[in-house]
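In this view, the complex is presented without one of its protein chains, the others remaining in place.
Right, chain A next:
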Amino acid sequence: MTGEDNAAAALLSISGLTKRYGSTTVVDGLALDVAEGEFVSLLGPSGCGKTTTLQMIGGFVRPDGGRIRLGGRDLIATPTSKRGLGMVFQSYALFPHMTAAANVAYGLEVRRTPRGEIAGRVARALDLVGLSAYGDRYPRRMSGGQQQRVALARALVIEPRVLLLDEPLSNLDANLREEMQTELRRIQHRTGTTTVLVTHDQSEAMALSDRIVVMRGGRIEQADTPERVYGRPGNRFVAQFLGKTNLFAARIADGRVSLGDTGWQAPAGAPDGPVTLAVRPEKVRLSQTGLPGRVGERTFQGGRWLVEMDTAHGLVLMETPNYGPPPPREGETVRIGWQDGDLHLLFEGAPA
């Protein structure tokens, strides 16, 4: 998906966005369009510029160049308080001297919403996040998950054009995080609010987003649906950042991808020459033919096994469901392979 064919429907439109701190360019000419109702995640390692990008959209950091437009309006020239965006901060930033209900009501009071209307909207917002009974609580007496929900209600109650989420789940423990992911997705579907999420957690990005924007060094590496970013990564960085992946230095000749003695059907139109072959661990299967390998470590993970195998082409990771026959034992020699459709080619030189 390119900028142009999305531009007509874009609610939030960013182009050439740049931020420098001293001699370091943190965000480097970033361009991104977000459609109305879309849930977009900015994903990348720390220092990739994702948080700075969000802060520039929110109005907390001044860009050095580029444009941010919201529904055709120039956002950079608009003060933070007039942007009408909802933001959930990593630290939640709840006002500690106000109850949950007062926190949620704050944005409405600032807007001079009529008193009678405020009570109803606050109640609905708290109900949306499942905290109807907690309106009188002070943030300090709430758990991390509850504080998170209050922060979400506070950001949503002002009916923002865009909801900005800055690593909102990173302070929660693993179980709660999964629960909140589902919750967040449910709430976003119900309200239909256009959402931009910043995260370094790839599973969070995949679980929540309509589109994932993978960033590195202030630039976009790939922006696509979670399925495509995972299944068809554009380059080695994306392939390795999202989930585990096996990379091999292979060759294409005469319409076949070959790795040692083994070969697969090459996709149509793939040019001859060296290529990097990427296969996800869950696509690797035991087979009669294929690459010979010796089983190294195997790790039981409940629902699945992770099996490491030593092959002539390096270490191969295989993921197999905890179902059917158990995986081979350590030290056994087996053959592994995958289907033609399950391999993915990266044209950017041989792997290191």
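By our rule, a residue touches a chain if its C-beta (ideal position, glycine included) is under 8 Å from a C-beta of that chain, and two chains touch if they have at least 3 such contacts; residues count from 1.
Keep in mind that, in the parts below, contacts and distances are computed from a predicted model.
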Undepicted complex member, UniProt protein name, chosen from "ABC transporter permease", "Cysteine desulfurase", "ABC transmembrane type-1 domain-containing protein" or "2-oxoglutarate ferredoxin oxidoreductase subunit beta": "ABC transporter permease"
Sole contact to the chain not displayed, among A:23, A:81 or A:288: A:81
Touching the absent chain when the full complex is considered, from A:137, A:161, A:185 or A:304: A:137
Residue, one of A:106, A:230, A:248 or A:264, that touches the chain absent here: A:106
Touching residues (missing chain, whole complex) on chain A: 58-60, 79-87, 89-91, 93-97, 99, 106-107, 110-111, 137-141, 154-155, 158, 164
